[in-house]
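The complex appears here without one of its protein chains, the remainder shown in place.
Showing chain A:
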């Protein structure tokens, strides 16, 4: 009986190492992700609900939400278009230096964001290389929301490229050939056949880019200038509050950013799951 029970228990899992690997993963998740979050909640617990509400609805902070959301949205849309284009070029065509361009795509991940911010600020300031050209046209990038969006787009473009690229690589050439044999023009084939294939990856990539942009700090502060009510982003507000030793206030703002990001990530995941389920005909 006992021997039987033991063997049955052993049979339950075929892949070895479940207990150990899950244990290590959970420990790691707790140490790196959950513990800091707990301290955030701990800081928040010093506040009453009315204090919390008062802190997060500060007009200056409300203005920063708008700036952050708008700039991140513009950056994400920009990346959706150009990230798709980049992925398309990298997958569909052969050209000299392709591997180099491919490697460059990851540069925003590798480069310290502060370096990116300083570089962008220098380039686009009114006497920088590009800023000097834009100045006569009445466009100023540095110290405006355009600059913020630019910095956000810079740091988050790999999300789109790297999520779309593998899906595009998997797209069988037969599919657009089939569209062509059915008389579809290139544009129509792209819109009705290729784009729907890429859609889940594109939305995921864009969503990730958006979430990343919401929390971007290093690259943005140098180019944003931080004019209250105009070019202050939410993550800068956290920094400002920390410098004033207002830990509770900083935690309150941080909780807003965190909640928004988490909700967005969850939404992307759920949507993607539903979409993929539909493709597989409701069979998971």
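We adopt the following convention: contacts are C-beta pairs under 8 Å (C-beta built on N, C-alpha and C of every residue); 3 or more make two chains touch, one makes a residue touch a chain; residues count from 1.
To be clear about the criterion, contacts and distances are computed from a predicted model.
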Q) When you check the chain that is not on display against UniProt, which of "Sulfate ABC transporter ATP-binding protein", "histidine kinase", "Response regulator transcription factor" or "LrgB family protein" does it turn out to be? A) "Sulfate ABC transporter ATP-binding protein"
Q. Where the complex has a chain not shown, which of A:179, A:221, A:236 or A:268 is the residue touching it?
A. A:179
Q: May I ask which residue of A:197, A:247 or A:271 touches the chain that does not appear here?
A: A:197
(Q) For chain A, which positions touch the chain that isn't shown here? (A) 92, 94, 172-175, 177-185, 188, 192-193, 196-197, 199, 278-283
